[in-house]
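Have a look at this one before I ask anything.
All protein chains but one are shown at their positions in the complex.
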Amino acid sequence: MSTEAKEQKPAAPPPDPTLLVSSSPHLHGGESITKIMWSVVLALAPATVLGMVFFGIDAVIVIAVTTISAVAFEAFSQWLRKMPITIADGSAVVTGLLLALNMPPGSPWWLCVIGSFIAIAIAKHLYGGLGYNPFNPALVARVALLVSFPTQMTSWAPTLYMPPDSWTGATPLGAIKEHILKDGTTGMEFTWDYLWQLLAGNVGGSLGETSVIALLIGAAFLLWKGYIWWQVPVSFIASVFAVTGIAFIFNPTGVASPVFHVVSGGLIIGAFYMATDMVTSPVTKRGMIIFGVGCGVITSVIRLWGGYPEGVSFAILIMNATVPLLDRYSRPEVFGARRKLYEVRG
Amino acid sequence: MTKPVHFQGGVHPAYNKQYTVDLSIEKMPLPKRFVIPLSQNLGAPAKCLVEKGQEVLKGQPLGEPGGFVSTPVHAPTSGKIKKIDLYPHPLGRGMEAIEIEPDSEDRWVEGCGPLRDFEAMDPDAIRKAIWDGGLVGMGGATFPTHVKLSPPAEKPIDTFILNGAECEPFLTSDHHLMLEAADKIIAGGKLMAKVLGAQNLLIGIEKNKPNAIEIMREAAGGGGFEVVALNVEYPQGAEKQLIYALTKRKVPTGGLPMDVGCVVQNVGTAAAAYDACAHGIPLTERVVTITGSGINKPKNLLLRTGTLLSDVIEFCGGLNADIAKVIVGGPMMGISQYSLDIPIIKGTSGIVFLKADEVTLFTSQPCIRCGSCVKGCPMGLLPTVINAYSVNEMFDVAEEYGAMDCIECGCCAFSCPSHIPLVQNVRRAKAEIQARRKKAS
Amino acid sequence: MIVNAILTLAALGLLAGLGLGFAARVFAVKIDPRVEEIDAALPQFNCGACGYAGCADYAKAVVEGKDPSLCAPGGPNVAARVAAIMGEEVSTQEKKVAFVFCGGSDSAARKKYHYNGVSDCISSDLVSGGDKSCSYGCLGLGTCVHVCPVDAIIIEDGLARVVAEICIGCRKCVEACPKNIIHMVPASRLVHVVCSSQDKGPVVRKACSVGCIGCRRCIKAVDDEQITMDGNLAVVDYSKPLLSREPAESCPTGAIQVIETEFTEQLPPPAEPAEQAAEEAQA
Partner (left out) sequence: MIFQEFILIFVSAVLVNNFVLRRFLGICPFLGVSRRVSTALGMSFAVMFVMTMASVVTWIVQTVALMPLGIGYLQTIAFILIIAALVQLVELALQKLSPPLYKALGIYLPLITTNCAVLGVAVLNIQKEYDLARTTIFGFGASVGFAVAILLFAGLRERIELANTPRALKGTAIALVTAGLLSLAFMGFTGLVKQ
């Protein structure tokens, strides 16, 4: 290389380009992951607050420990992988909060931390972080804990507002299952008061799955914002109602009424907040409906005939596994598609 | 009475037409130089007919068609050819263009101007006049008009649609053309319909332009065109969506509107067709919306092709210091520019100047599979899936998922919360698939 | 007891054998054993340089009579072995490696705009031809790095560079580059014009400090037309030997470079910079 020439004409400092160039479109609708995630947190707020009111300081501890440790694990995982740390986008908060709402009130702190670790580090970051996990992280954690620590995960506490003598130490679904095992009947009588207790959440159970009304308020907000679509929750709840309803008609003494099945347990939080998790549910409308029906049927089967009193978590996890296939086989029709849907033209 | 139907998908961007919606069309004084690219249409570029130093008159052909899918280009004013070289082009790459120094006399070439008996013209004569006039689709796609007017005999056309939807945000050029040249548009439209032998004549205008709808209805009078008020929805003006909204016919994938007996032309093209047939005036002028917060005085301008953007900016009061993006065409499908020395061409419907705070950057956060793109896609595709396979270079799978059916309207990237440049990735897949097909054949 | 066992198993075996024998007739498929032999001889990079979808596919093609010397990574050795299996002779060629014909690193060439979008050369090229001011220049986003099966390409200062020692000559980068500035050169060649710009001198100068401006000084510095002009660009004619540092030293922009490889000692050592400057000053 001629050094002389170099001296003569030193490489001019490149002038700053001023204009920005990118591919179309040049406008954006303004949605962002951060907005979506914090909206979900906001939507969960009523249920969270009500959980704290019903279960007191225990609930506050569970929620705080789980959420904070989830965020910490998220930051740690991203730091390990030298990825930008995005805890501010709220996705770890959502996972942590959902997990907390799925824990029994009064869970020991270490259980919460283990749960957060499973959810964030294993179910999410082993797959590459946000958007890549095939299974709902909070549910993986809940199920893993349920299988590994059955005692802790099923020691339910009464709410602060229950008459002390009415507490049997089980969730409504659990109580029914036990009763059925004993004499084949549900031992349940319908009263408006009991239904109201179920709706308001003054029953035993996980922190967040108790109050149907609080959950529905948040869900309405998400539906209005367009962050969840009606397909999954509606088909989920409807199919639970249908399956348990049919079973109820055939065996009214041995099966709880479909109304009871819809408002008790984790169905509402599952249908509106867990099954609708964007990452782990189908992207097509048809796929969503099949997904919801699948969730509902499996939930009912486990509830009615399975070993566990509650099947929402398992059902959603199993249907999570079908999502890639659902997406593949439930593609919407391409505008103007000819008879052969995806004809390869040469 | 035609009732428009909803097409699937679509988005509702902020329309931002307030900058220019009330401004009538202005003319710009003759600039000091013109740069006329030989390639102003989709298809083959024109072949140069002139040489350096030659004097040309306004309306004189500077280039002849380089094939059937090609159009001539004409001198926008009289003057001297200064140079023929590579110049910046709105498409982003340097292209051969002719630089003219105007003599400020604006002398017409012979035969342009006087009114002819255009109503007596037969279809072939109209088609020839349109080709000679260098007409292209003025909505932005710049597809040569005469090609659209030459459907093969086995595909009869019964419906002719004039596209006045102008669904792109910011733009108001078609809107104002309809307000100020309604009669021309109707007359030009009738000429083109005559070529096609179409009986069913429709004009689609989005409902957000009530004054244009009214004026066009008046101009259309009792016979001929029916003006249909369309839903305000992007991409209402996309050919396939417009045809569906007006006729419920679906253009088959990989097919053309003529496959369902329709031809769509932009209202601007119709006005130009009138000029070309009735006065023999070639297409060297068009209405361009200069708009956005990045330009000091937004305007609807009647600009000659070849006018340099820098001159236009000067005439419009200069740029805002905060300017970040200059887009030729609408902001949803237009092309962002790096050079301000690009010329106005036949397909330039508007130039949008965006300030830094209005630009949302693509940041390619991970897809959270929210399905917004699927919901927004007017073609019923799964943009996120095509995107994933394109990024992972599995183009054959992307093709299976219908990548080639994408119309690049941008609804997916517009609604993506992860700010993924979906359209760019789909475009990549399309380019790659096309290259493979070429290789295979 | 034992007899029973033996008899039963024998009967079972016989039945199964008969059934399979019959099935083998019904479903008979002929396979050439050489396919597997050749497949075993190939390096199993599955790079596709031969034009087939992997080593196994190529093995089949060779048996069907295709050229046995198409395996670039394997080189002459593998070609000879494959030819031996087929019972043919094969001529040996010099190994070729990929070379990036651009010197427009980020510090040498300017950017004409802020690019915002997919970090990939092909995608970037779809948006106004990429952000390098020279429309022929390397975009430096690493599409070639991505396709390289052996990690032989690195990006330095916004410019791709092929490490010749690692390159297996599979041509994948040559095909992937949207700017078409990667070409194959004989592995022993050292002097290259690191520019692909067909623009005229002033345009090149404005865009990049190491572009070929078409001054023809290098052509005068060689004697046997080892460098020729292709339009506005000087090109090395790789069919003629070029063992001199002269062209590189004569280039005013540094667009001709001597690339140091294992073959460097073939060239005379570079002149002392001080001496060189003095000489030039005298001239």
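As written, the chain order gives the labels A, B and C, with residue 1 at the start of each chain.
By our rule, a contact is a pair of C-beta atoms (placed from the backbone, for glycine too) under 8 Å apart; a residue touches a chain by one contact, two chains touch by 3 or more.
Because the structure is a prediction, the values reported are computed rather than measured.
**Student:** Based on the whole assembly, the unshown chain contacts which displayed chains?
**Tutor:** Touched by the chain not displayed, across the whole complex: A, B, C.
**Student:** Touching the hidden chain in the complete assembly: which of A:Val62, A:Val93, A:Leu111 or A:Val140 does that?
**Tutor:** Selected residue, touching the omitted chain: A:Val140.
**Student:** Pick from A:Gly30, A:Gly169, A:Pro252 or A:Pro324: which residue touches the chain that isn't shown?
**Tutor:** Hidden-chain contact among the options goes to A:Pro324.
**Student:** Using the document's contact rule, name the residues of chain A that touch the chain not shown here.
**Tutor:** 81, 122-123, 126-129, 132, 134-135, 140, 143-144, 147, 298, 301-302, 305-308, 311, 313-315, 317-318, 320-325, 328
**Student:** Could you please point out the chain C residues that touch the chain left off the display?
**Tutor:** Residues 1, 4-5, 8-9, 11-13, 16-17, 19-20, 23-24, 26-29 of chain C touch the chain that is not shown.
**Student:** Contacts of chain B with the missing chain: which residues?
**Tutor:** 366, 388-389, 391-392
Basically, only the chains that are shown with their structure count from here on.
**Student:** Could you pull out the residues of chain B that touch at least 2 other chains?
**Tutor:** 92, 335-338, 361-362, 421, 424, 427
**Student:** If a residue has to touch 2 or more other chains to count, which residues of chain C qualify?
**Tutor:** Residues 112-113, 116-118, 123, 126-128, 131 of chain C touch two or more partner chains.
**Student:** Within their complex, state which residues of chain A touch chain B.
**Tutor:** So the residues of chain A touching chain B come out as 17-33, 35-36, 86, 91, 128-132, 227, 229, 278-284, 327, 331-338, 342-346.
**Student:** Which bits of chain B are touching chain C when the two form their complex?
**Tutor:** Interface residues on chain B, with respect to chain C: 91-94, 335-339, 361-362, 364, 391, 393, 421, 424-425, 427-428, 431-432.
**Student:** Across the complex, what residues on chain B touch chain A?
**Tutor:** Of all residues in chain B, those touching chain A are 7-8, 11, 13-14, 92, 169, 240, 244, 250-255, 323-327, 331-338, 352, 354, 359-362, 365-372, 374, 378-382, 384-385, 399-402, 404-405, 408-411, 413-419, 421, 423-424, 427, 437, 440-441.
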